[in-house]
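Omission of a single protein chain aside, the complex is shown with its protein chains in their original locations.
Here is chain A:
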Amino acid sequence: MPIVEADAQTTPARTGPDHTPGRAPGVRHVRAGVLAAVLGVALLAALTFAVAWGSTDVPPREVWSVVLRRLSGEAPRPGTSDLIVWQLRLPRALLAAVVGAGLGLVGTAVQALVRNPLADPYLLGISSGASLGAVGALVLGLGTGGALGLGTSGAAFVGALATFALVWLIARRGGGFSPLRLVLAGVGLGQFLTGFTSYLVLQAGDEQQTQGVLFWLMGSLGGAGWETLAVPAAAVPVALLLLMARARALNTMMMGDETAAGLGVSPARLRRELFVVTSVLTGVLVAVSGAIAFVGLMVPHACRLLVGADHRRLLPVSALFGAVLLVVVDIVCRTALDTQELPVGVVTSLIGAPALLYLLDRRLGRNA
C-alpha cells in the first residue's frame, strides 16, 4: 500500500498518523513487572527441585520443612534429609542462583560498556586471567587436590584483578578509553593468558590434577558450601545496586559517546566505573565457579528481546533470568548422567547457543 505523504507546501505540519507509515507494528515487549514475578516464582520452583532431586530424592515438601526449620532457628531434626538438604544441596543451588544472576549482570554491563549487544565478559580477558590464576594454583599444588579450595579461589580472584589492571593500562595508553581499545586489549591479553593456561594443563602431573583443571576451565558449582556462598552473595546485590544507579546513563551510551555527553553523562567516567564493577564481579564469580561460558552473552540478549533495551528493566530481569537458568542447568549437570557430573559450561553452551538462535530468528521474523 503506497503511503501518501502530507503535502509539504500547504501543510508543513507533520501531525496525524497518516504521516507515519503503517508498515511495522510496534515492538511488543513483556511487562517487566510481570516477567520479574514469573521469574521469581520460577526461581523458587527451580531451587526447590534443585535441592529435591539428586542421587537420593527428597520430597519437595520435606525440602521446605527442613529449610523452614533451619531458618526459624529450631534445632534440625536428626537424619539424612537435613544433611542432604541443608549441607549439600541448598548451598550449591543458591550458589548457582547467585552466580547465574551475577553473570547476567556482568554480561549486561559489558555489552553496554563496549556498546555491542553480542559482547560477553570473556571479551575483556578477565576470566582468562582468573582461570590462569586458578589453574596455576592447582598445578603448583596451592589448591588442595581437585577440590576448589580457598587457595584456588584466591588465586583466581588475584588473576582476575591483575588482568583487569593490565587491560586497563593497555586500553588507556594514548589517553583514549574507547570500546575498541578495551576489546582489543582484552582479547589480546586473554588469548595470551589462555596460552599459558594450556601450557600449565599439559604440564599437570597426575590425572587427578588434570581432571581438576579441566573441571575448572569448563565451570563447576561442585565446590559450593555455605562459606563459598558468602562473598558472591554479597557482591551480586551490591553490583546490581551500583548498576541500577547508572541505568539511565547506560541507556544514553547505547547510541554513542557524543549522545551520552549531550545528555549530561560523562562516557569516559561511566566506562571506568563499569569496568571496575564488572571486573571485580567477574573475578568473584570465576573464583567460585570457574569459567562458565555463554550465560553472560545469552541472558542479557534474551532479556532484551523480552523487555527491551532500557537498563532499568533489563538489569534486574537479566539477574533473575540468569539465576533461574543456572539453577536449572546445574540440575541437568547433576542428574543427566548416572556415572559422573557434567561441567556446567558444557550444558550452558548446549542450551545457550540454540536458544539464542531461536530468539534471533523469532525477532527477525517479526520485523521482516
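Quick note on the criterion: a residue touches a chain if its C-beta (ideal position, glycine included) is under 8 Å from a C-beta of that chain, and two chains touch if they have at least 3 such contacts; residues count from 1.
To be clear about the criterion, contacts and distances are computed from a predicted model.
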| item | value |
| --- | --- |
| "ABC transporter ATP-binding protein", "Membrane protein", "Na(+)/H(+) antiporter subunit E" or "FMN-dependent oxidoreductase, nitrilotriacetate monooxygenase family" - which is the UniProt name of the missing chain | "ABC transporter ATP-binding protein" |
| Which of A:263, A:337 or A:357 contacts the chain that the document leaves out | A:263 |
| Among A:103, A:249 or A:298, the residue in touch with the chain that has been omitted | A:249 |
| Contact set of chain A toward the excluded chain (per top definition) | 5, 8, 12-17, 19-21, 23-27, 115-117, 175, 244-249, 251-252, 254-259, 261-266, 304-305, 308-310, 312, 363, 367 |
